[in-house]
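Of the protein chains in this complex, one is absent; all others appear in place.
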Amino acid sequence: MLTVGLLGAGRIAGVHATAISSHPGSRLVAVSDINAAAAAKLAAHHGAEARTTDAILADPGIDAVLIATSTDTHSDLIERATAAGKAVLCEKPVDLSLARALACRKAVSGNGRPVMIGFNRRFDPNFAAVKAALVNGEIGKPELLSITSFDPAPPPVAYIKVSGGLFRDMMIHDFDMANFLMGAAPITVSAVGSSIVDPAIGAAGDVDTAVVTLTYADGRLAVIKNSRRAVYGYDQRVELLGSEGLLQAQNMLENTVVKSTTAGVTGAKPTYFFLERYMPAYAAEWAAFVSAVNAGSALPVTLDDGVAALAMAEAATQSAKTGSSVNLAAMMG
Amino acid sequence: MLTVGLLGAGRIAGVHATAISSHPGSRLVAVSDINAAAAAKLAAHHGAEARTTDAILADPGIDAVLIATSTDTHSDLIERATAAGKAVLCEKPVDLSLARALACRKAVSGNGRPVMIGFNRRFDPNFAAVKAALVNGEIGKPELLSITSFDPAPPPVAYIKVSGGLFRDMMIHDFDMANFLMGAAPITVSAVGSSIVDPAIGAAGDVDTAVVTLTYADGRLAVIKNSRRAVYGYDQRVELLGSEGLLQAQNMLENTVVKSTTAGVTGAKPTYFFLERYMPAYAAEWAAFVSAVNAGSALPVTLDDGVAALAMAEAATQSAKTGSSVNLAAMMG
Amino acid sequence: MLTVGLLGAGRIAGVHATAISSHPGSRLVAVSDINAAAAAKLAAHHGAEARTTDAILADPGIDAVLIATSTDTHSDLIERATAAGKAVLCEKPVDLSLARALACRKAVSGNGRPVMIGFNRRFDPNFAAVKAALVNGEIGKPELLSITSFDPAPPPVAYIKVSGGLFRDMMIHDFDMANFLMGAAPITVSAVGSSIVDPAIGAAGDVDTAVVTLTYADGRLAVIKNSRRAVYGYDQRVELLGSEGLLQAQNMLENTVVKSTTAGVTGAKPTYFFLERYMPAYAAEWAAFVSAVNAGSALPVTLDDGVAALAMAEAATQSAKTGSSVNLAAMMG
Partner (left out) sequence: MLTVGLLGAGRIAGVHATAISSHPGSRLVAVSDINAAAAAKLAAHHGAEARTTDAILADPGIDAVLIATSTDTHSDLIERATAAGKAVLCEKPVDLSLARALACRKAVSGNGRPVMIGFNRRFDPNFAAVKAALVNGEIGKPELLSITSFDPAPPPVAYIKVSGGLFRDMMIHDFDMANFLMGAAPITVSAVGSSIVDPAIGAAGDVDTAVVTLTYADGRLAVIKNSRRAVYGYDQRVELLGSEGLLQAQNMLENTVVKSTTAGVTGAKPTYFFLERYMPAYAAEWAAFVSAVNAGSALPVTLDDGVAALAMAEAATQSAKTGSSVNLAAMMG
């Protein structure tokens, strides 16, 4: 039984708390949050205790911590938790600053504790099936990857301002998906972006619509499309052209009902947003973490993966400003 | 908090136990089974006690019982449980004998306790969406209903022999679906059937493939197709033609991945069988029961619904033998 | 070069005239019609002559005639044309009277001239692909066939009155499709029908919505659904369950465009009616006729096929009245 401390009690922490409680091999022991009332409420709901973060990290009876606090605390908490001997699952991104993330990676590299970054989409059954088919050789050698990732509606501009920008906040999931499916980091990153959905997002220095192209050492190519607004719901698709075929992961729909009338043939919309779409992925992610920690085996997503995606976000941010492609290796220092 | 005793500890009882435990408004108190070890195991898994059925029914601290025992015990247990003041959710069918089911209905008619029959498919989000669209007038007046219901593989012949036959054991779900969607009982029932999947099923006196047509007082028609074998998985579809359009509930698929190769464009198979397909429906069914019992409001599926479906099964069994349509009202005595 | 006389100059004759003219191996020589102006116009459009039927049949320079006149003239014209040595392609149905069709078959049985009945749907590329996959063993042994065939809108009641009724006029196509796909005639025919689309159709003694079930000697089953009204367009689908899988021919759509909005995900409607859907089938039907006549090989659809479908229509008409299944062999005298 893996005993777990949860750092953070916000919305996504609640999702993780349910995954921890529902898993037969893990038990939620304690929850901390800067909002003590939120921690108390979430802890009570799961039969756990509200504690301070310090108390959780100091408790030798806690095997692992799940970090679901605000992004600016991730690097510090990863360093402190691993130093305290905990296994760590940390929400993405590692940090908004690539330099800080690289320093974090260096800091924890010696202590040997497992650190997994919460790129939950790798555990989505559809994307996982694409990966499995690819590994199984079902489309031969991959050549051209396309990722479509649209949110249903933009967040408030106040959030945009502290988010690190679309490439770090939103597309980072897609950078990791590219790394997951391609099994390698790209050589170059080229980006274009604009604030066509909401000019206020542009005024805040960010883009809301973007296209990034990636090139790989062996000639493969990838393209990622992001928009902060798809009014029909959360649009999360992947397609991968290979030498012997094409793999596509299509959207999950709210239901399978189709209505044919004089107006056309109408089906349900995609599931609305990430909680609806990725709830099974969060459970599978947690199960994979528990399984790897218990077995002492390799984690399915590592701190290196978190750093790699962040470097791509930083490269894309730079490319969108200059109009030139950016060499990724140069970003890593 | 609704306190619940579970009668039965087999596979489907396990599904219900999870639904009861997971629901925030209900608590599983006790489990009984003729196999005491099975009851003990299931009870322990959910923090409940293993007891005798008598003890469960006699416990004034138990509000409701869920009957998931073998079909031949359903009528007796419904009568005993309601007499003991319990609210009842009983698995389908009410009985293999229409006469016994009618007697049960008569026996419990006076005691005022709520009895719901477990036609779980009404709670499937896809079929529920068809019903909602219909009620919402989205295809005008319904005219022609088609239900396709194929199991992935036939059960053992030993099961067939005690099952009551395809019409009572398998198509009874579809009879209830017809009643649910059409909102009325049919006037006539006509059936054809054969044992083309497995001659041993025919030798046991049953059919494995059947088509039933229903006619309604207002001229509407319905057709139900059953097969005990669809090698590609559990095929559960409904379509309803109305004066202003068509509604179709299509299969749920294992994932959304599509592969295009020289061999064609291939997607995932339907979810394999009823546990995969209808797990969310079992939870929704239980939630509807809890809600109605707590509110003292009308149950979404009643004992009358269970009797009606059974009468249709009996009519179909008779029609398949004679080649003539059977008037349903005549079946009800 | 097959020289052709076309009997009839109505709408469907026009479709055939185009097929004849466009085929590199056939030439339209003459057109006849009781409406001389219509014959003249159609003939002129295709560089042919308007003549009387007598003149066409008497012309030794004409190899084949295509009969696209009113149904009540089909049997006579088949007899006269074959007696005159012509190869014949005759529109369905052979006749409204099974007795007359049987007599026609007897009359022409000795003269050795090829007579093909125009069941164009056998040449639809989608249904032909189902047949090919079936013959190729791709779903193992067929067990349960379903045919859905809905017209977009009912014809005028004046037409209904002379049509011979839904089973002879509309479902006869589906009877032939069943014969085509199952490769055998059924043993029994059971029908239910009602006039729920338009009471005036009922007042005229016909039904507008019907379901027919067929049983076969080897235990196979089939079901055919017809409606005179599907407001979303011409709904023409087939599905066939076999021991190793399911084959479905779905509707052809007006285009492949899909629109996702807050209202759902909407695609195009099915092609509107038989001219849109089956235009390629008419050309393929004609090509098959030319090819068989030139080669002296077996026709893909025969007068026997026409008689068989008509017998099923007569059986269904009778069954819908009595509520009992009808033995098809008994219909054939």
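Lettered A, B and C in written order, each chain numbered from 1.
Convention: a contact is a pair of C-beta atoms (placed from the backbone, for glycine too) under 8 Å apart; a residue touches a chain by one contact, two chains touch by 3 or more.
Keep in mind the model is a prediction, meaning the values are calculated, not measured.
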Residue, one of A:53, A:82, A:195 or A:260, that touches the chain absent here: A:195
Which residue of C:15, C:252 or C:328 touches the chain not shown here: C:252
Among A:33, A:49, A:235 or A:254, the residue in touch with the chain that has been omitted: A:235
Residues of chain A in contact with the chain not shown: 143-144, 146, 148, 150, 188, 190, 192-197, 209-211, 213, 215, 218-221, 223, 225, 227, 229-232, 235, 241, 243-246, 323-325
Absent-chain interface as seen on chain C, which is shown: 125-126, 129-130, 133, 138-139, 244-252, 254-262, 268
Interface residues of chain B (partner: the chain not displayed): 230-233, 235, 253, 260-270
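We take it that only the chains that are shown with their structure count from here on.
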Among all chain pairs, the one with the most C-beta contacts: B-C
Chain centre separation in whole Å, for chain C relative to chain A (CA means): 58
Rounded Å distance, chain B centre to chain C centre (Cα mean): 41
In chain B, residues with contacts to at least two other chains: 244-246
